[in-house]
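Heads up: the structure comes next, in structure tokens.
Up next is subunit A:
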Amino acid sequence: MTASSTTADVPRQRGGDSEAPVLEVRDLHVEFATREGVVKAVNGVNYSVSSGETLAVLGESGSGKSVTAQAIMGILDSPPGRVAKGEILFRGQDILKLPENERRKLRGPKMAMIFQDALSALNPVFSVGNQLGEMFRVHQGMSKKDAKVKAIELMDRVKIPAAKSRVDDYPHQFSGGMRQRIMIAMALALEPDLIIADEPTTALDVTVQAQVMDLLADLQREYNMGLILITHDLGVVADVADKIAVMYAGRIVEQAPVHELYKRPAHPYTRGLLDSIPRLDQKGQELYAIKGLPPNLLKAPSGCAFNPRCPKAQDICRTEMPPLLQVTEQDGTELAGRASACHFREEQLHG
Partner candidate 1 sequence: MGRYVIRRLGQMVVVLFGATVILFCCLFVLPGDPVGSLGGDKARDPAVVEALRERYGLNDPLPVQYGNFVKNLAQGDLGEDYTQRRPVTEVLAPKLTNTAELALAAIVLDILIGLLAGLIAALFRYSFWDVLITLLTTMAVGFPSFVIGMVLQKVFVVQFKWFPLISDGTMNSLILPAFTLAILDAALVARLMRGTMLEVLRADYVKTAVAKGLPRRTVLVKHVMRNSIIPVVTYLGISFGSLLGGALITEAIFNWDGIGLALVQAVQQQNNPIIIGVVSFGVAVFVLLNLLVDLLYAVLDPRIRLA
Partner candidate 2 sequence: MRGATSAKWVVGAVIVAMAATACSSNDAGSKDSAKGGTFRLGITEPTAIDPYNSQESEGALVTHNLFTGLYSATVDGKLKPELAESVQTSDDGKTWTFKIKQGTKFSNGEAVDAESFVRGWTRVVAKDSASDVAYPFAGINGYKELNGGNATTFAGVTAPDASTLKVELSEADFEFDKKTVHQAFSPVPKVAGAASNKAYNDAPIGNGPFKMEGSWQHNKSITLVRNDDYGLEKAKLAKVEISILNSANGSTLEYQGFQSGQFDWARMPTPQQPVAKAKYSPMKKWIEADTSGVNYLVAFNQTAPLNNPDARKAISYAIDREAIAKGVFQGMQKPATSVLPPSFADTYQDGVCSSCVKQDKEKAKQYAEKGGLKPGTVLDFGYNTGAGHEEWVQAVAQQLKDVLGLDVKLNGKPFKEALAQQQDKATGGIWRSAWGADYPTPDNFLYPLLDSGSINEDPATGKAAGDNRGRYNNPKFDELITKARGTKDPAARAAVYKEAEKLAVDEEQGLIPLWKRTQFRLAATDKFNNIQLDFFEDPNLAEISAK
């Protein structure tokens, strides 16, 4: 079977150039034109992800994390949205420069996306088999019958019980967890190099969340794919991610390997996020919450966008925008893969 031969091949290839990132985002700017003015949703984001690596992008809603993902996939609503500046390198090639038709061919076979709400992300009027099989029919010109066989295989793959009898069912006939598995199956169908999962478990029950997350992680390992996991849930991230980028108001405010970040956040916003996770050992204490609301992107505050909410904000925070800079140990040694956009990053890290 073709499927088995490719699965055997591809990981080897990928293993070959694991040093070069699958995807690299450079200085990405995304804007939305609205009646009230131009909304700058993403303002110079940089990140990369390699084969087999998981990058978690963290942030509140409106922080620009989903928009970045949509820009990568090329599914921004445009108009009004557009990439104003920047590069998105997929295996070294700037895909923003590709003609739409070329770019389309990447989607599915090379990169795929998993959406937050599988119920609305699956077309309600087509059977799941149809929607899964569509990947094979469109990209590989497979016949309807063969595509259906593949669809059943995929459903088995993501552990949907009785796949054969359910392949003709419609999305609304599945439970939330099962639907998300179908989304995952659809993303995996053509074994892409990169998967972007946009809050894949947010809409699910807690018990199901872990199952789906585990499944995703297993499959990622198995296929050695790059994974961008977009979430606002720090709990989810800890187990699966290799590195984390924290976004706030369209910028990355902190970047770090996962455990480093948990141990020692280098940005007050990250600190706030971590503190707001309920912990068993602090039962009975009042839960921490970051005060205030995310900024209005139409009129972002001057200086650091987080300053109105920051407990440690100083005058400089209100006037000068802090760039994303390398974070060092107290002795000055650079911390690999760590950066923070805070005027007082060192204090935050060590204090």
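Note that a contact is a pair of C-beta atoms (placed from the backbone, for glycine too) under 8 Å apart; a residue touches a chain by one contact, two chains touch by 3 or more; residues count from 1.
As a selection rule, all candidates are chains of the complex that A comes from, given by their letters.
The shown structure was predicted, so the numbers you read here are calculated from the model rather than taken from an experiment.
**Student:** Candidates 1 or 2: which touches subunit A in this complex?
**Tutor:** 1
**Student:** Residue numbers of subunit A touching candidate 1 in their complex, please.
**Tutor:** It is residues 70, 73-75, 77, 79, 104-109, 112-113, 115, 117, 120-127, 134-135, 138-139, 170, 172, 183, 186 of subunit A that touch candidate 1.
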